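With one protein chain withheld, the remaining protein chains of the complex are depicted in position.
Right, chain A next:
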Amino acid sequence: MSVERASGRGFIWFSLLLATLLQVMPLPQLLQGWRPDWVLLVAAYWVLTMPHRFNILSACLVGVLLDILVGGTLGVRGLGMSICAYLIALQYQKLRHFSVIQQMLVIASLSVLLHLVVYWAEYLNNPGVRIDWEYLQPALVSPLLWPWVFWMLGRVRRSFKIR
């Protein structure tokens, strides 16, 4: 039992590590602004399907790790990620039965929320920062990837019997 449990948790963190790699991977200038929120997608999946394994505090830790990697103010993405995880954890039973389109809309709004929280927290530190619409582009791309992430992680979850 305990071995199974450990492997399940290991896999969750492994998938998040992969998402983090995708998130910080250098991209050509052209695609830079359209980079989807990989970490948000994967974390949202785990909170949605396994809130007893992966929850708000874990999401917060992942956010802080991301802060260190992208060079932001420490804790900014931690704050955003934990708020997003909270919103999912609050309604996970309902969200699971949503249609894919509805789930995509939820992901889009979470992505907007994440970026605005990050902006707000950076603003507290340095009131000179400015944003434009380009800053919210990831919120258009991320939901498009949600069905694929959902299917992919679901397959892996079932084949590894993570519960």
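The rule we apply is simple: contacts are C-beta pairs under 8 Å (C-beta built on N, C-alpha and C of every residue); 3 or more make two chains touch, one makes a residue touch a chain; residues count from 1.
One rule holds for everything that comes next: contacts and distances are computed from a predicted model.
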For the chain that's not shown, choose its UniProt protein name out of "Thiamine pyrophosphate-dependent enzyme", "NADH-quinone oxidoreductase subunit A", "Cell shape-determining protein MreC" or "Response regulator transcription factor".
"Cell shape-determining protein MreC"
From the listed residues A:Leu57, A:Val100 or A:Leu140, report the one that touches the chain absent from this view.
A:Leu57
Touching residues of chain A against the unshown chain: what are they?
17, 20-21, 23-27, 29, 32, 35, 51-52, 55-57, 59-60, 63-65, 68-76, 78-79, 82-83, 85-86, 89-90, 119, 121-122, 124-126, 128-131, 135, 163
